[in-house]
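Removed: one protein chain of the complex. Kept in place: all other protein chains.
In order of appearance the chains are A, B and C, and numbering begins at 1 in each one.
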Amino acid sequence: MEGVGVTIAFWVLAALTLIAAGGVMVSRNLLHAVLFLIVTFIGIAGFFVLLSAAFLAMAQIIIYVGAIAVLILFAILLTPRAGRGNSETKFALPATLLAISLAAVFLFVIHDTDWEVVQEDPSLAANQLGEALVGTWVVPFEIASVLLTAALVGAIMLVRTPEEEAEDALA
Amino acid sequence: MTSPIKSEPFVINIGPQHPSTHGVFRMKVTVDGEQVVDAEMVIGYLHRSMEKLAEERTYTQNIPFTDRTDYLSSMSNNLGYCLAVEKLAGIDVPERGQAIRVIMAELQRIASHFMALGAFTNDTGAWQTPVMWCLREREKVLDLFEMTSGARLTCNYMRIGGVAFDIPKDFEPATRKLIKTLPGFIDELEGLLSGNEIFLARTKNVAVIPPDLAVNASLAGPMLRGSGIAWDLRKADPYCGYEKYDFAIPIGYQGDSYDRFIVRVEELRQSVKIIEQALDGLPGGPHSTQVPLALRPPKGEAYARVEGPRGELGYYVVSDEGPSPYRFHIRPPSLINLSVLKEMTVGGSVADAIVALGSVDIVVGEIDR
Amino acid sequence: MTREWSGEELAAAAERLVPGSVARITSNACYLKPETLVQTFTALRDDAETDFKYLANLCGSDYWDRFEVVYHIHSFDKNQIGLFKCETAERDEPVLPSVVPVWHGAWIQENETYDMFGIRFEGHPNLVRMLLWDGFPGWPLRKDWLSMPGGLQPGLNEFTGVARRQEPPVRRYEE
Partner (left out) sequence: MRVQFLATDNWYDLRDLSNLSSAILDGLDKIAPQGVVYVAAALIGFVAAFLIFVLPSQLFVGVLGERKLIGRIQSRYGPNRVGPYGVLQPIADALKLLTKESLTPVAADRLVMYMAPVLFVMPAVLMWAVIPFGPNMIFADIPVALVYFLAISSLPVLASFMAGWSHNNKYSLFGAMRIVAMAISYEIPLVLSLLGVVVLTETLSLQEMVFWQDRFDIWLFAVQPLAMIIYFIAVSAELNRTPTDIAEAESEIVAGYLTEYSGMKWGLFYGMDIGYALGAAAFGVTVFFGGWTLFGLEEWVPAWMIFVVKVWAFYFLFIWTRGTLPRLRIDQLMSFAWKYMLPLALFNLLIICTERILWTDAFDGDKPFIYLFAIANIIFAGLLILGWARLLGYRPERTQTRPRMVQEAGGYVPVAPARGEGR
């Protein structure tokens, strides 16, 4: 995708995402932080659209905005001290210094490497993505799913109430 | 071990202003997540202290009070009070008066049960469709009341010694027409709801009351019969000639909200049968005995009980030969049926608490008196 | 037809189950002593012959010189009803035993009686004013609580009519 419209869109999206990311860190109310996080996810989905990876953009919105953000909301609601704000901590100064140094490292790396620019338009159709996932990359795909299931079962085991554990003793 | 997810319970007010509390009735529900931990009712918003006012008025002036306690079944209330005073003063009522009283009480039971069934299905979430159907049929019964007593809701039709005035000429054909159409509608209502899977899922095994708790908590009416106790005052202690009519008592299986629903639906059919038999054998003669307005019953007390739509409706009247009763007490079935509110709602979800409250079929006028 | 027990029959049954529990007898009612009230009612409820398992009605009444709590209790299987009473001459702080241990449904009717007459029922799980608000001064259904002239205007928390209070036409209730 070329043309002047696309570059304008890129810069607007970049600004939006950065502001939202900043908002996540700065906002006092925890719920506002999650809402800013959702805006960053949508911004990243916008980047995928700009890179004409439409399927990835939609998947990003479904997975991140539709499910993960909602799970974070649940996590916030269920933890007892849900309403606490991001109060000042004495680590504020060292944290900003660390952040600046990290940013410097990233910028240098990005600037230093010579990116190999792909010429033709890499339009990634959904079925190619599907075939790649189940064809060449089937092993990592299966390992990832096994890992996720293990994590799921682990989470449930962690949060079991004493009575449920007692049941195990009987069984 | 990390502590399990702990959510602290908080109190929500299913308050006086709420779409499904059938009037000004407040239930303070302590909720832990979706589960009800404790339920407590706050009543008294409609308290007019009828019992104190009745001590300042003569026996006949008290009859309009009985209309306003349970405004959904004014005929049964009048009947209960008049029976109590007649028992106290030893007045007997002519045959025709008794037959008219039976017809009116049964018509009132049909109208009140229609309102109860409609409101109950409304609580389970059926979007006002069953309640509209039930109210459409209830209108026909109210037209009959308007034809005889002049009023639809608080009829004030019965007097000590009989009924205020005789039934008009076109009352009987209108009632017969109603009796022909009602069973068809009752089957249609039962078809719509009793077999409906979602209605079953929402009401079966909800607010179960075991039979011994039902007896011990002095419940009455459909609440008692829903738990399987075959107790109906019209059969056990027949008044106004109920022993002449043959009808059956419906009783439930395990005392959950669904049983109370099907008991009420079946009672509608039995009432239609009673009205039909009463209309066929309507005797001639006077509709009431002459009773002096300033009635002074002899010293003593009387407790008369009537099977109202919500249960045993008792009137305890003490006289000291004065023109007005010395002590006037109404046994409110709605209030006493609520004595098991905590046992019904604790453990279920908030939605079940609403359905449980709906299955009790309370009338706040009677609770607060 | 429901068989209404006369006073003597009730007293005989009560004496048979718990000797010395009957205070006095009238034509249709039997007065019980407050001390053994709960014990008598439990016996009456569990006894096969009386089988009074169902408390139909419980209400208080004020007879100027004494308070009285009336119990209509009922049996389903034997279809009979009995009228028991329990009285206390105490005027300012009337206390009577609560029958909640015998019949669970009594708690609501006792709350109402306490609300209307001020009769304290000890042994009651949570005796609280149900129909009226907590700060309500006085017990409305008592005979000496004036409802009409000079009585309490609803909503105000202290008596406005206290100054204009006259004595009511006294109507004694002789036995």
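Following the convention adopted for this analysis, contacts are C-beta pairs under 8 Å (C-beta built on N, C-alpha and C of every residue); 3 or more make two chains touch, one makes a residue touch a chain.
Source: prediction; values computed, not measured.
Enquirer: If I'm reading the header right, one chain is hidden. Which shown chains does it touch across the whole complex?
Expert: A, B, C
Enquirer: Going by the contact rule already stated, which one of B:47, B:109, B:159 or B:202 would touch the omitted chain in the full complex?
Expert: Of the listed residues, the one touching the omitted chain is B:202.
Enquirer: Considering the complete complex, identify which of B:39, B:82 or B:126 is in touch with the unshown chain.
Expert: The one listed residue touching the chain not shown is B:126.
Enquirer: Just one of B:266, B:301, B:320 or B:368 touches the chain that is missing; which is it?
Expert: Checking each option in B:266, B:301, B:320 or B:368, the one touching the absent chain turns out to be B:266.
Enquirer: Residue-wise, where is chain C in contact with the chain that is not depicted?
Expert: Where chain C meets the chain not shown: residues 53, 76-77, 79.
Enquirer: Under the stated touch rule, tell me which residues of chain B contact the chain that is not displayed.
Expert: Touching the chain left out of view, chain B contributes residues 10, 12, 18-20, 34, 121-129, 132-133, 136, 190, 192, 194-202, 204, 211-212, 215, 225, 227-233, 235-236, 248-254, 259, 262-263, 266, 349-352, 354.
Enquirer: In the complete complex, which positions of chain A touch the hidden chain?
Expert: Chain A touches the chain not shown through residues 4-5, 29, 31-32, 35, 38, 54-55, 58-59, 61-62, 65-67, 69-70, 73-74, 77, 125-127.
Going forward, only the chains that are shown with their structure count from here on.
Enquirer: Report, in whole Å, the distance between the mean C-alpha point of chain B and the mean C-alpha point of chain C.
Expert: 25
Enquirer: Mind checking the centre-to-centre distance between chain A and chain C? Centres are C-alpha means, answer in whole Å.
Expert: That gives a centre separation of 71 Å.
Enquirer: List the centre-to-centre spacing of chain A and chain B in whole Å, with centres computed as mean CA coordinates.
Expert: Chain centres of chain A and chain B, defined by C-alpha means, are spaced 61 Å apart.
Enquirer: Give me the residue numbers in chain C that touch at least two other chains, ranges are fine.
Expert: Counting only residues that touch two or more other chains, chain C contributes none.
Enquirer: Out of chain B, which residues touch more than one other chain, so two or more?
Expert: Within chain B, no residue touches at least two other chains.
Enquirer: Tell me, which parts of chain C touch chain B in their complex?
Expert: Residue list for chain C touching chain B: 1-2, 28, 53-57, 59, 61-62, 70, 72, 76, 79, 83, 103-109, 112, 116, 130-133, 140-141, 147-148, 171, 173.
Enquirer: Which part of chain B faces chain C closely enough to touch in the complex?
Expert: 43-44, 47, 49, 51-53, 55-56, 213, 215-219, 229, 231, 236-238, 301, 303, 305, 312, 314, 316, 318, 320, 322, 326-327, 329, 331, 335-336, 338-340, 368-369
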